[in-house]
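Sending over a structure as structure tokens; questions will come in a sec.
A protein chain is absent from this complex, but the other protein chains hold their places.
On to chain A.
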């Protein structure tokens, strides 16, 4: 008899684009201070992550942890989950991601962010720019009102997208642990947007594959497996890895 595998992707589109994009309108209107604060925090973190040899790694990680916790509670749980029961299965991932980011921040040798000049850095920076700078304007381009803008830090899609960029800009053996949750979300979001016939679905999907490819390149080149030393932390090299 019929069970869950009997369904197609379109069967799980539970809401209309109109209802979906009004979620951001409500979020941005009701929680505007938190939305702006989270977006600014994201910009600060991105600015720090793009610089080479800075010492704000823990700050970046803590800001991202706060952003994931807020995004999970503020948007996903409060607004998105009521119209999409499937989200309830991914929602704990937001808490896990926030916790992982805090654990990385608390480690004696936290992840180190910075521009390395390799392909992974370019991909990471590109994804961050798309998530923070381009994504808020996607709605305007598609004819939606500015109040429905999806901002990094509060809206889940650009937040997950941008986090992929942050991780690609980071160094540290275990940094890949930060990828599964945003990758799963980006895949989920891409499928949802695709069923809703939204072109931005391809952006999310491209980011997923670029991240996986860049991660594979790093693994191949040994960037991932080599541990950072205390000396490297104290005196970051000028050249790229």
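By definition in this document, contacts are C-beta pairs under 8 Å (C-beta built on N, C-alpha and C of every residue); 3 or more make two chains touch, one makes a residue touch a chain; residues count from 1.
To be clear about the criterion, contacts and distances are computed from a predicted model.
K.L.:
What name does the UniProt record list for the absent chain among "Carbon-monoxide dehydrogenase small subunit", "Aldo/keto reductase", "Carboxypeptidase-like regulatory domain-containing protein" or "Hydrogenase 4 subunit B"?
P.N.:
The UniProt record for the chain left out of view names it "Aldo/keto reductase".
K.L.:
Sort through A:32, A:85, A:137 or A:213 and give me the one touching the missing partner chain.
P.N.:
Looking across A:32, A:85, A:137 or A:213, the contact with the absent chain belongs to A:85.
K.L.:
Can you work out which residue in A:15, A:73 or A:115 touches the chain that's missing from view?
P.N.:
Only one listed residue reaches the unshown chain, and that is A:15.
K.L.:
Go through chain A and note every residue touching the omitted chain.
P.N.:
Residues in contact with the chain left out: 1-4, 6-8, 13-16, 18-19, 22-23, 26, 79, 82-85.
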